[in-house]
Each structure stands twice: as structure tokens, then as C-alpha cells.
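Every protein chain except one is present and positioned as in the full complex.
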Amino acid sequence: MYPFTPGSYAPRNGWYVAAFCREIGEALLSRWILNQPVVLYRKADGTAVAVDGRCPHRHYPLGESKRVGDAIQCGYHGITFGSDGKCTFVPSQKTIPGVYAIKAYPLVERGLWAWIWPGDPDQADEALIPTLDEIGFNIPGMIPDAFYSMHVKGRYQLLNDNLLDLSHLGYLHATSIGTPDDAATPEVRDLNERRLSSRRFMRNTPMPPYHDRSVYDGPVDRISGMDFYFPGFHAGIGESRIPEDRPQGGRLLHTSRVWHAVTPATKTSCNYFFGMSAPSRDRLEDAKIRLEPVLAEDSFATEEIEKIISTMDALPPELMLKSDVTAVQGRRILQAMMDRERAQDPAGAASERRREDEPV
Amino acid sequence: MYPFTPGSYAPRNGWYVAAFCREIGEALLSRWILNQPVVLYRKADGTAVAVDGRCPHRHYPLGESKRVGDAIQCGYHGITFGSDGKCTFVPSQKTIPGVYAIKAYPLVERGLWAWIWPGDPDQADEALIPTLDEIGFNIPGMIPDAFYSMHVKGRYQLLNDNLLDLSHLGYLHATSIGTPDDAATPEVRDLNERRLSSRRFMRNTPMPPYHDRSVYDGPVDRISGMDFYFPGFHAGIGESRIPEDRPQGGRLLHTSRVWHAVTPATKTSCNYFFGMSAPSRDRLEDAKIRLEPVLAEDSFATEEIEKIISTMDALPPELMLKSDVTAVQGRRILQAMMDRERAQDPAGAASERRREDEPV
Partner (left out) sequence: MYPFTPGSYAPRNGWYVAAFCREIGEALLSRWILNQPVVLYRKADGTAVAVDGRCPHRHYPLGESKRVGDAIQCGYHGITFGSDGKCTFVPSQKTIPGVYAIKAYPLVERGLWAWIWPGDPDQADEALIPTLDEIGFNIPGMIPDAFYSMHVKGRYQLLNDNLLDLSHLGYLHATSIGTPDDAATPEVRDLNERRLSSRRFMRNTPMPPYHDRSVYDGPVDRISGMDFYFPGFHAGIGESRIPEDRPQGGRLLHTSRVWHAVTPATKTSCNYFFGMSAPSRDRLEDAKIRLEPVLAEDSFATEEIEKIISTMDALPPELMLKSDVTAVQGRRILQAMMDRERAQDPAGAASERRREDEPV
């Protein structure tokens, strides 16, 4: 499925953000993740858990069901599953075969996020989750906050593509967080096993419209970058300083860390989580208001593109620009992950392909 | 199509409820039945009729057309069909070939219902319609009434499954008409050519929340059961008595007959008709108010399950419980009916399969 090969739309073996930690509480939370209904909740001891959101008996949504202690009692016929997925109660029978179970997903809370592993649980290595240090979460004096949890009606890769190509800041976000230099400046890339990093270093560049001009109003030296942790987490960095050749040269004017998590909901829609850190609560509250329309621009782009690609008969080959190197590299890495999964589990991949009649 | 084999979704040779009699009047009533538009109306002499809802000329909805006497004049180009389906008028020509006709469906009014036979009319034997006696319609002192006519966005078999497994009363309807004993008590089954019957006899069981406690408040002996008349009619029975070992033992506290009719509209939606009888008009009016949220629970379950099964790539095998015997037997009977139809009319079955690309 665009932009991947037919039958591919997202890797399964990877840590995705299922929810912000603060979204998970006593109440059952329903969420589609990689085309499966999932239910999230917090046990009495405070542990967050994720299990199948579909009762295997008659497919009733477990997220619309009832908590009984740490277990979920299906709202339809009362079959009950513990937080480990094992069936603990069937109203009509005393013995419960061991095969009566739902999937319990590996779920780890780290930072603002609850990370889920939708694929083979044996491969769910916590060391693959981005560390708080590497995503700039623990910077002294900076307060991290979960901003928005959104459902976007477009396939998840469209948002990955968005975040892998920050040249869009200069145009889609031209009235807020970007300037034409975001698009004109070449990137520096760095790739390792777990993430693809890109940075733009802009010298003597205009401040973006949203930045505070009350203290200083003039050209700045600016850094903009994003680290893509496969398969769906993007840690961004923004920094502006007074240029060295000016009075107070090198003084930090603005710094932020932003975190975008993108998780497939269905094949053509996704869950999108945005959070960030700033030096004060006030700055956070201000940013929360001012960035809402910015994120809405990204959702709009994603949904409009989805409409176009899912309506047209066939997509001609894309125009490839020099600035697409990072995005193309990101796509290739995800495609390779999916190819590996398919090689490991051909049957599973084939069953996923069953709905893949869409040409695009 | 789930839960049947690919290409099967409902038998055609069977009596389905097309409408409550009281819904059929002088005005044309449009309704989809087994993936065909149908139009229902009452002739001047009071006879209810059902004919194709699609003009064979250019597919205009005859239900959005005009009655001319007992005939329907297509609202688009004026072609007119009698209630027997024969074309009686073509504005542009004087001679009307005998092949100009629409299908006139066998339609029989019995009880509260107008019964339609969508399949081969030669097999439409009225003796196959449930008799009023066997569905408990003619019980002295009981007044039958048509309650709700609903359109539910889920395939018809989901509602059959619902009604074939009354263990759901104990959970989906736990705050109203059921108790955990509805799910815990084994069933007694009886099968004949025309219906599959199940009964639960509960001794010394708590009264369901909705039952009147002003006269007696204590454990009861309760009967709950359903007779499934293939392919889409369910006659239910409910009865509570004071247990024999108590003062006034054996006294009848509560009795009701309920009738659920489920008719496929499209392949993934259905028409759902609920009626019941009670000993007085007041009881009926009271029940009409109190059962509306109960039926809404069944619609909710059906629609949520439809969303899940029509979104997922493939459904894993269902968990089968001991309490599923009745539902599984009901499904097998319907599947056998469909298999017979397919053997009789392979071409018709193949044309139905044309849209059956959905894996689920």
C-alpha cells in the first residue's frame, strides 16, 4: 500500500505509542492499533496494561465492557479475561481450557507515553524503546507535557513522511513555526540502528513568525531537526540564538523539544500524539494554544492527501527531490522491517494482504 | 460471509418479516430486503402487497413513485406496474410485451406481521410461516402489540446469534431483564423441521431488575426461552412464579411473550422488528418505554461487532463455549438452507457472490 509495496502498510515488530500515560486510567480505553481493536487500562496497582479489544467469543468490543477488579468482563456474554489475557470466568461452564485467552500486549510506560509492541512478543525488547535521555526528555529546567491526542483520517506513513521532511515548515507552517529557509537549507543526516536523525543549521536566518520578538528582533542562528525512532516516534529539536557577530552573540533565545508519535489505527487512519517541553508552565500553556492550529495543518495535509490517493485509480511515480533523501531513507527502513516480518511469518502477512485489493 | 461460508449471507427461500402490518398503508413504503429494494403498500381492497422497489427500465426507486389506483407509476418515466407486477402502461407505446414486469413477492399477513418470501415463489408455502398458536400469540387475556421497527447497521446473523444465545441477558441486559443465572443455567433444546427451541428453567433465582417487586420480592422460579423459526423469526417466552416451597407457591408473577423478527436489508445491515404481548394495555405501554433501552443495547452490540469484523483483515477462529450449542446449531441450519439453494440455482448464487470480495 502506498508508499510501500502491496500488502505492506506498517511494521508490527516495533514499539508504538498506544496512548499518553495520562490517558490511561481506571476506565477502559478503546483504541484501534494496527487494524486491531485494543483496550488500555490501569490495574489497581497502577500498572498500565493493553489487551485485545475484541472478545474472541463473538467479537464484542471489550473497551465497551466492564472492569471487574483487574479483569475485563465482556459486556455481551460475561466472559472474563485477566490483565494477562487469560480467561478467568465463563458464566456457563466451570472448567476453562487454557486456550481461552486474548492477547496481552507488551506495554511499557516511559516518559509521557505508553509504548505497545503489536508484533511477536518474544521480540519485544524494551531496549528498543527510545531512552528519555536520547530524546531530550530529561533536560534540566525543561518541563515535558502531553499536548494533543488525535485521530487522523490518513495512513500513518503520511505523517511519518511529513515529519521526515521538515522543509514543509517553510510552507505548510509559513505563518507560524517556519520560514523559507527551513526548506532551502540542506540537511545533515545521521543513521544508526534505531533512528534516522536530520539537522538543519541555519545562520543569520529570519525568526519564524511565532517566535517572541519582545526581547530580540533580528536574524538568528537556528537549529531545526528531527530524530525518527522506527517505526513511529519523532523527537524534534528547535533552538535559536543571537548570531555570534552581534551583541550578546550566542545567547539562547528559544529552545524546545517536541515529540510526535504516530501509530497506525486502521490501514488508512492513525493515532497522532504530540507533546513537548518548555522552560516554564506558562510557556507550555501558551504553546498549547498556539500550536493547535499548526498541528491542524498537518492533519489537514494528511487527510487531504489520503482522499486523493485513495480516490485516484493509480498514482503515477512521485516526483523525487534532493530534499527527499531523508524521507526516502525512512521509508526504505520501514519497508525493510516489513519485508523481514513477511519472511519470518509468510502466513500472517498473507492474511493481512486479504483486504489489499486497493491499488493505491 | 461471516459467520457463513464465502458467498452466503442469508437464505432466500424462507418467510421473513417485511414490515409490521400497521406500517403498510396507502402510502408506498420503501424497504431494502435481502439486498433488493422492495416497495410495500395496501391495495384499495385492503390487501397488502410487496413488489420490486426498482423500476426495471432505469432503476428509479418505485418507493419514491406514485400510486395510481392499485398500481405504481414510476416517478421517472411513468411506466406503470400493477400490484401483480405486470406492466400496465408505458407512456410511449401502445403494446406492452408480457415480459414487461417486476417481481411481485408472495406476501402474507399473519399476526402483527407481513411475511415476505424473497426466493423462488414456487416454494413459498404458507404452511412454513409460524402459526399464531405456536408462537403464543393467541393466549387468552394477553394483548399483542408491535413495538419497534428498526434499521440496524449490522448483518442479520449477528442479531440471530444474539437471540440464539440468551446467556447475554445476564450481561448485556444486566441492569434490566437478566441476571447472571440467565448465563449460568444450562439450556434444554428441541429441534424440529421449522424451529429450534431452547429453554432455561431457573429455580430459586433472583428476579431481574426490571420486574415488579411491589407484590412479591424474593427468589422466583423462572422460565426463559426462545423458539427460532428459520430463517429470521424468534418467539420468546418469559415466566416467573413464586417457588413451590414458599407461601402462595406456584403463583404466576410475570408472564410475557416477545417476538423478534430479523430480516436482512443489505448484506451488512438488517431490519429488526420487536413486538410483545402483555396482560393489559398499561403493561404494554410501560414495557414500550422500559424496553427501548434494552433493544438499544442489542443494536449497539450488533453495530459495534459489525464495525470490528468488517474492519479487521481476517477473523481468527471464534472461541466456542458449551453455551454456544444452540447458536451453532442455528447457524448450521441456515448454512444448510443456503447450500441447498446454491445447489438448486448455481447461477443465482454466483451472481450474489460478485460483491463477495470482503474476506470477512
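Chains: A and B, in written order; residue numbering restarts at 1 for each.
Rule of thumb we're sticking to: a residue touches a chain if its C-beta (ideal position, glycine included) is under 8 Å from a C-beta of that chain, and two chains touch if they have at least 3 such contacts.
If you're wondering where the values come from, they're calculated on a predicted model, not measured in any experiment.
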item: Which of A:Asp52, A:Asp161 or A:Asp227 contacts the chain that the document leaves out; value: A:Asp161
item: Omitted-chain contact residue, chosen from B:Ala10, B:Leu29 or B:Cys74; value: B:Cys74
item: Sole residue of A:Gly25, A:Pro121 or A:Pro186 that reaches the chain not shown, by the stated touch rule; value: A:Pro186
item: Given A:Asp84, A:Asp212, A:Glu292 or A:Glu318, the one touching the chain that is not displayed; value: A:Glu318
item: Interface with the unshown chain - residue positions in chain A; value: 161, 165, 167-168, 170-172, 180, 183-184, 186, 300-301, 304-305, 308-309, 311-316, 318-319, 321-324, 357-359
item: Where the unshown chain meets chain B, residue by residue; value: 32, 35-37, 54-61, 64, 73-79, 90-93, 100, 266, 351-352, 354-355, 357
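Note that only the chains that are shown with their structure count from here on.
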item: Centre-to-centre distance between chain B and chain A (centres being mean Cα positions), rounded to whole Å; value: 45
